[in-house]
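With one protein chain removed, the remaining protein chains of the complex are shown where they sit.
Order of writing sets the labels: A and B. Residues in every chain begin at 1.
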Amino acid sequence: MTQETGNIITLKNVNKWYGEFHVLKDINLDVKMGEKIVICGPSGSGKSTMIRCINHLEEHQEGDIIVDGVILNNDLKNIGKIRKEVGMVFQHFNLFPHLTVLQNCTLAPIWVKKMPQKEAEKIAMKFLERVKIPDQANKFPGQLSGGQQQRVAIARSLCMNPRVMLFDEPTSALDPEMIKEVLDVMVELAGEGMTMLCVTHEMGFAKKVADRVIFMDAGQIIEENEPESFFNNPQSERTKLFLSQVLGH
Amino acid sequence: MNPNNRNGLSRLFYNPTARSLFFQALILGLLLYFVMTIVGNVMTNLHQRGISTGFGFLSQPAGFGISQTLIEYNETFSFGRTFFVGLLNTLLVSFLGVIAATFLGVIIGISRISPNWMLRKISMVYVEILRNIPLLLQIFFWYYVVLQTLPRPRDSLSFGESIFINIRGVFLPKPVPDAGFSFYVALLVASVVAVVALTIWAKRRMRDTGQQFPVFWTSIAILLGTAVIGFFITGRPMVLDYPELRGLNFRGGITILPELIALWFALTIYTSTYIGEIVRSGIESVSHGQTEACRALGINEGQRMKLVILPQAMRVMIPPMTSQYLNLTKNSSLATAIGYPDLVSVFAGTTLNQTGQAIEIISMTMMVYLTISILVSMFMNWFNRRVALVER
Partner (left out) sequence: MSEFIPKPARPAPATEIGVIGWARKNLFSSIPNAAITLLTVYVLWSVLVPFLSWAFVNADWVGSTRADCTSGGACWVFISVRFNLFMYGFYPEDSYWRPNLTFILLIGFLIWLSIPRIPFKKIGAILALTVYPVLAYVLLYGGFGLEVIPTHRWGGLMLTLVLALIGIVVAIPIGVILALGRRSEMPVVRMVCVIFIEFWRGVPLITILFMASVMLPLFFVGGTDADKLMRALIGIVMFQSAYMAEVVRGGLQALSKGQFEGADALGLSYWQKMFLVVLPQAMKIMIPGIVNTLISLFKDTSLIVIIGLLDILGMVGQALADPAWLGYPAEGYLFVAFTFWIFCFSMSRYSIYLENKLNTGHKR
C-alpha cells in the first residue's frame, strides 16, 4: 500500500481528450488522507471531467490515477474496487426515482457489498439522520425538495462507507435557501475528517473548510494554494480575473 | 494481495477490452456457425427436392399474363420482366395512396382541432373507428362489399359517354399525343420556368423594398392559363381515345382495375387516420405561447400558420409522416389478398409458384422493401439533421 506517502489519490500527468478536444492537460495532483480540496474555475475548464476521471466515469487516455493504492487501469476489478472506496455526489442528484429514499441508500450496500438488508437499512437510517431527514425515508425522491434530494444523495454515497467523497457542483442546481442546508451537511462531514474533493463555486465554503483551493482553466491546474493566500494573494493574472468576477459583486 | 501484480490470465479476465473482444468473437463464431448450418441444410434440401438454384430463371419466359402492366408485357416476356411489372404496380398504388392519404389526413387533422364541435367529434369518431380495424379487413370490405354493388358493364354508370364505372373497374378516355404535342409540352415547361422566375423576383423585391406580391395566385393563373390557351393555340395537340363497350367489356381508353381502387381506398383511409393524428399533434405541439406572441406582434391568422406554426409543426410532423408513407408502401403488399398485381402478388406469388425458387424470389422481394426503407431512413436522418433546432 502507499501509506508511506500518505496520499490517498494521486494523479500523474493525466491527459484526456474528447475526440479532438484536449480537456485535461498534464494534470498532477496529490490528495492526502483527510484533506479537503475545493476545485474552482470557469465553466468548461475541465474540473468536473477531472473528478469524474477519479472514479472512472470518464476514461483518461494518458497518465496514472492511483486511488488508495489501486491503479486505475483497464481492469474491471480495479474499477469496481475504486468505486466502492469513492463516493460521488452529482449536480442533478441522480437519485433513482423508482426507489424510496431508503431503498436508494441500501441498493448499493446490498448488491455491491452483499450486506444483509437489515444491516444496510440500519446504516442507511444512521446516515439519513446525519443529513437530518430520517423522517423522509419512505418517501420517493420526487416528493422531496431539491435540497433534501441532494442530502439523500450524500447519505446514499456515505452508506458505502467511502474513504473519499467527490462533489460535482452539488449546489449549482439548487435554490439559494436550499444551498445552505446542503453546505451545512458538507461542512459537518468535513469536520469528521472525510477526504473531500469538491467542485463548487461556493467561495464561502472554500474559505471555511478547504485545506487547499485549486484553480483550473483550459484543462490545466493554474494555481493551487491554501485558501487564505489563494483568495487574498492570487499568483496568476487569470486567477485574479476569475476571483474578481466571482467575488466582485 | 496487491491488485496491481496479478498473474496474466486473471488480468486478462478482468480487462474490459479483452472481455469485449472475446465476447464479440464468440458472437461472431456462433452466428457464422448458425448461418453455415442453415446454408448447408438448404443446399441438401434443395438438392433432394430437385429444385435448381441461382438466378437463371429470371431470363426464362414467364408464360402467364398480368392484369395491369405499366410497361410493355405479355406471356412471352421473361420472369425477370414480371419483377419489374410488379414493382411498378407497387410503386403506382403507393404513390397514389401517399398523395390521397396526405390530403385526407391533413383535412382530418385540421378538423380534429376545429373550433366546430360537430366537426371535431365526427373526425374523432372517424379516426377511432377506422384505425382500430385491420387494414386487410378494410380492403376486403371495399372489394367484396362496396365494389360488388356496382352495375354490370352493360348497365355502366356513364358520365358524358366518356367515363364509365362498372363492376369491372373505371374506364377513362386516354389522351393520345397528336401533331404539335412537343410544342405544347415546351410551352408548359416555359410556364413553369416563368413561375420559378416570378417567385425569385418577388422574393428579391420583398427583401429590397418590402412590397409583397400575390405569388401563389399569379402562379396558378399562369400555369392554368398556359395549359388551356396553349392547348388551343397549338391546334389541339391531343386526341382522346374513348372506351367503348364491345361484347362483354369495354375496350380502349384507360382501365382502372377494381382491385386497384379497393386497395387504394383502403390504404388511403387507413393511413389517413394516422396522418390526421400526426397533423393534429404536430400543430398542438407548437406551444400556445407562440400563438399569443404572434397575436401580440399583430401577425394575422394566415401569416401565423405560414410563418410560425407550420414551420415548427413540420419539424415534428415530417419524421412520423415519412414513416407512415413507408408503412403504406409496405402495406400495399396486402394487394396479394385481392389479386392486385403488385410485387408480392406477381413475383412472390405467381412467379414463385411457377419456378419454385423460394429463396431467390423471397430475398429479391425483401431486398426491394429493404432498399426503400433504407432510402427513407437516410432521408429522415438528413432531414432531422437539417431541421434540428439550434440549442446549447
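The working rule: contacts are C-beta pairs under 8 Å (C-beta built on N, C-alpha and C of every residue); 3 or more make two chains touch, one makes a residue touch a chain.
All figures in this text were calculated on a predicted structure; none of them were measured in a lab.
Colleague: Which one, A:7, A:55, A:195 or A:225, makes contact with the chain that was left out?
Modeller: From the options A:7, A:55, A:195 or A:225, the contact with the absent chain belongs to A:55.
Colleague: Using the touch definition from the top, which of B:18, B:92, B:107 or B:122 touches the missing chain?
Modeller: Residue touching the absent chain, from the options given: B:122.
Colleague: Residue-wise, where is chain A in contact with the chain that is not depicted?
Modeller: 55, 57, 80, 83-84, 86-88, 90, 92-98, 107-108, 111-112, 142-143, 156-157, 160
Colleague: Kindly note down the residues of chain B that lie in touch with the hidden chain.
Modeller: Interface with the chain not displayed, on the chain B side: 20, 23-24, 27-28, 31, 38, 41-42, 44-46, 48-49, 114-119, 122, 128-129, 132-138, 140-141, 144-145, 148, 330-331, 333-334, 336-337, 344, 348, 352, 358-359, 362, 365-366, 369-370, 372-374, 377.
Operating definition for what follows: only the chains that are shown with their structure count from here on.
Colleague: Centroid of chain A to centroid of chain B, CA atoms only: how many Å?
Modeller: So the centroids are 55 Å from each other.
Colleague: Hey, which residues of chain B end up touching chain A in the complex?
Modeller: 2-4, 11, 14-17, 19
Colleague: Touching chain B in the complex: which residues of chain A?
Modeller: These residues of chain A touch chain B: 69-71, 74-78, 81.
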